[in-house]
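In this view, the complex is presented without one of its protein chains, the others remaining in place.
Our next item is chain A:
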Amino acid sequence: MQYIDRLQVRKRINFRLRLNSILKYVFLGATLSGLVVLAILLIRTVSQGFAWIDWNFITGHLSMDPEKAGIMGAILGTFWLMLVVIFFTLILGMGAAIYLELYAKKGRVHSLIQTNIANLAGVPSIVYGILGLTVFVRLMDFGSTVLAGGLTLSLLILPIVIVSSQEALRAVPQTLGEASYGLGASKWQTIRNIDLPTALPSILTGSILALSRAIGETAPLVVLGIPALLIPFPGGFMDRFTALPMQIYYWTLDAALVEEYANLAAASIIILLLMLFILNSIAIYIRNKFQHRF
């Protein structure tokens, strides 16, 4: 008595193999369609904006005249913004992740907090803008400064940083923690010497991805009333500023009035992409460096 009929199996083999090769191309198509759109976007942006990038454009002040306009103010604004966001999200995000994952008692309250953090990650960015406007700009009276903008963007990406850091900490093998506790280490010593170093590469990856998102955000800054006017370069956290996404946004809007503004917007996008590229490279460098140590 045989349950498997060899003849039937042989007949079906061709069909199974063909299905496999068809599906392979379906998945390739899915990958390509994303890549093609991205490529079109990049080519269009570069062809439109690349010619406009020169030393004056990068280092100059804003100007109504497209030939004279520069975006140093926006670059500096984005840079200061990044500093604030990195500072607050890394400290608060890692702190919260360590508490939730390693210290907090797992119970109903814990899962309630956990669910809420996950939900917060899905809240539209403009809502964070409104929150920032109410709390940081008006209530705490920071005005439309780097600090107010940076805190708002920090709030925006904190949930992502917390959740991804938690996942990184969860991925540390339990046996390592046990070995450390078994030698009489306290919880903090174990976290400091075992959990954090092991999880750091993944924590950094998640945080940098979130940071890239914060840098590209426009909606919350619009609500905060960040201008794209001829203001002096920001030199500190309490200065008024403009940021690259804002610059791109206003130039695109005003392209209806002055045609060349569209090209300036494209050129600014290239600069923004370059900054993101540098940021990600730093992240990869740090990650590799740490991975080699362990």
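We adopt the following convention: a contact is a pair of C-beta atoms (placed from the backbone, for glycine too) under 8 Å apart; a residue touches a chain by one contact, two chains touch by 3 or more; residues count from 1.
Throughout what follows, contacts and distances are computed from a predicted model.
Only one of "Acyloxyacyl hydrolase", "Phosphate ABC transporter ATP-binding protein PstB", "Glutathione-dependent formaldehyde dehydrogenase" or "YbbM seven transmembrane helix protein" fits the UniProt record of the hidden chain, and that name is "Phosphate ABC transporter ATP-binding protein PstB".
In the complete complex, the hidden chain is touched by one of A:L112, A:A179, A:L253 or A:I278, namely A:A179.
Mapped onto chain A, contacts with the missing chain fall at residues 105-106, 173, 175-186, 189, 193-194, 198, 294.
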